[in-house]
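The structure follows.
Of the protein chains in this complex, all but one are displayed in their positions.
Entry: chain A
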């Protein structure tokens, strides 16, 4: 069995800030694997341990995204693929999903594709379902538990707002997994040494079946950012200062006035 996990490099702890002139500033180039994707990798490795499988990871991003593939190797992943090309730049959800689906088709024929629930930078939770559509396979989102891996299907528990549903999906299929499905293992030092020189396969547009650059990057992105701006502030407000005790009393008076006490 072959499993492909989609992982993404996201900014680390430092977040993008805006200065007074409305410019984006980002201190440091600190980055890490999207935390939700760690659960996706772990899920694949758990299936591998139980039923035997080859686990590959794939990511689209700039060359420095290699780091997350190395991290996945240290967790026990077999192969890593990096989709990188200037022509992929500025991709929105649709172009990202299309690029990934083209990339996956180049890597083989996985029965199971696993995505994280969402990314901490894009935060759309949409890349998985769109990819499944492009690949013409069914998907189930919000998978909370893997119940059984069979020869031709997988049984999972899906978390819906008011129900838990046990669902069987035929392979090939795509699932997106919830945080906490399994506890992600830590990268191992031993594997770090072993996989230090392990080859990562690079793909660019010229390697794909569809080489029409209209379908990638900004050209393949129907959505456009028209402008960015700092959040608005309301003008109708009161500011209170004083000692802790005064402020506590004042808040008490206000809550009583508003009839919350």
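Things to note:
Just so we're on the same page, a residue touches a chain if its C-beta (ideal position, glycine included) is under 8 Å from a C-beta of that chain, and two chains touch if they have at least 3 such contacts; residues count from 1.
Heads up, the rule we're going with is that contacts and distances are computed from a predicted model.
The chain not displayed here is annotated in its UniProt record as "Electron transfer flavoprotein alpha subunit apoprotein", chosen from "Glutamyl-tRNA(Gln) amidotransferase subunit A", "Electron transfer flavoprotein alpha subunit apoprotein", "Sulfur oxidation c-type cytochrome SoxX" or "histidine kinase".
Only one residue in the set A:39, A:88 or A:208 touches the chain that does not appear here, and it is A:88. Contact between chain A and the absent chain runs through residues 10-11, 15-18, 23-26, 29, 61-64, 84-90, 92-94, 97, 118, 120-130, 132-134, 138-142, 155, 159-170, 173, 179, 213-214, 217-219, 221-234, 236-245, 247-252, 254-255, 258, 260-261.
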